[in-house]
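And then chain A:
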Amino acid sequence: MAQAFRVQRATRASRVGLGAAVLAIAALSTLPFWADPASMRRLVEFIALLVLAQMWNLLAGYAGLLSIGQQAYVGLGGYALIVLADDLGLDPFLSVPLAGLIAALLALPTAALVFRFQGGYFAVGTWAVAEVFRLLVANTGALGRGTGRTLKAVFPLARETREMATYYLALALGVAALVGIYVFLRARFGLGLMAVRDSEPASETLGVDVFRTKLIVYLLAAFGTGATGAVIYLNLLRISPDAAFSISWTASTIFIVVIGGIGTLEGPLVGAVVFFVLRELLADYGSWYMIVLGTLAVSVMLAYPQGLWGLIAESWGIHCFPVQRRVEVDDTPRP
Partner candidate 1 sequence: MSRLVVRQLDAFYGDFQALFGISLEVAEGETVAIIGANGSGKSTFLKAVAGALPVARTAVELDGVAVGGRPAHELVDRGVTLVPEGRRIFPSLTVEENLRVGAYRGRSGRWTLDRVYTLFPRLAERKRQPGTNLSGGEQQMLAIGRGLMANPQLLLIDEISLGLAPVVIKQLYDVLATVTAEGITTVLVEQDMSQVLRIARRVFCFRQGIVSLSGRPGELSRGEIAAAYFGT
Partner candidate 2 sequence: MGWLDTVVQGLLLGGLYALFATGLSLIFGVMRIVNLAHGDFSILAAFLAVMLVDALALHWLLALAVVVPLMALLGYLLQRLVLNRLLGRGILPPILVTFGLSIIIQNALLEAFSADSRRVNPGGIDTASLALGGGLAVGWFSLITLLVAILVLIGLQLFIGRTRRGRAFRATADDQATAALMGIDDRGLYALAMALSLGIVAIAGIFLGVRTTFAFGSGPDRLLFAFEAVIIGGLGSLWGTLVGGAILGVAQTVGAKLSPGWGILTGHLVFLGVLLVRPQGLFARQRRRD
């Protein structure tokens, strides 16, 4: 009973989405020529948070690894940048991907420890490790202890040059992260990953090496988070352990992903927009911002766990960055 069928990936929405994305990136590339420095810095921040959210989403939404310790790699990436650029004299912009590599390297022993845990205990374990990194840095004289350090390697550059270079680097990071994750998920490895997310025992019987899959994803996320940390502090120029290893990095990314929609690529984008809009609206109200955000995230988790994008996708069947494969059968429907 052979039937003709095709495995389809692209949808009309995805083609539209792709076009829109290309346009958006092109438009963003022209920003330094007409926007003010404050807006550029804001956008760098936005992109950084978006990439952090994508990384966290990759871990939790696709690999089922709920980490609340990713701030470790933000801090490690930031401090790696300082050490590479100021102490070792490397080019600060080239140091960004190197900082990501250092973060990924340190993620190896971390994984060796925290992978002994599952579920909620894994989460707290990652946090404990982040705290260890924070305290180690805060107790190290060469890294400036509690007061931290300033990135001096960029001082020779003219301010406009530095700001523009930082901006383009951030843009490149954002595009690379998005494209990278997209390609990664669509590849065979990504299929295995999503199988692991859906059912570990089942995927093991199908030959997926669950441990190795999770480890690779964890290292990749550490790399991405570390590189982002470097970009963040390239933008801010001043780093201190309490800020760099602060759990608010993770809190923000979790809220972004939960509100936008876990386990989709479009979700974090939607969530990041909501996050920033809310921040602008509630800028004068201090901690109410986090209270509102937190309440929103909790409510979404309770009532609409698929998030805002999940709601949209369900209502209209849209997938802009499709990672699923649909089987289209050329036949009449069976009863």
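Basically, a contact is a pair of C-beta atoms (placed from the backbone, for glycine too) under 8 Å apart; a residue touches a chain by one contact, two chains touch by 3 or more; residues count from 1.
Picked so that all candidates are chains of the complex that A comes from, given by their letters.
The structure presented is a predicted model; accordingly, all values stated were derived computationally and were not measured.
Engineer: Of the numbered candidates 1 or 2, which one touches chain A within this complex?
Structural biologist: Looking at which candidate touches chain A, I get 2.
Engineer: Using the touch definition up top, name the residues of chain A that touch candidate 2 in the complex.
Structural biologist: It is residues 60, 64, 66, 68, 113, 116, 118-121, 123-125, 127-129, 131-132, 135-136, 138-139, 247, 251, 254-255, 258, 262, 286-288, 290-291, 293-295, 297-298, 301-302, 305 of chain A that touch candidate 2.
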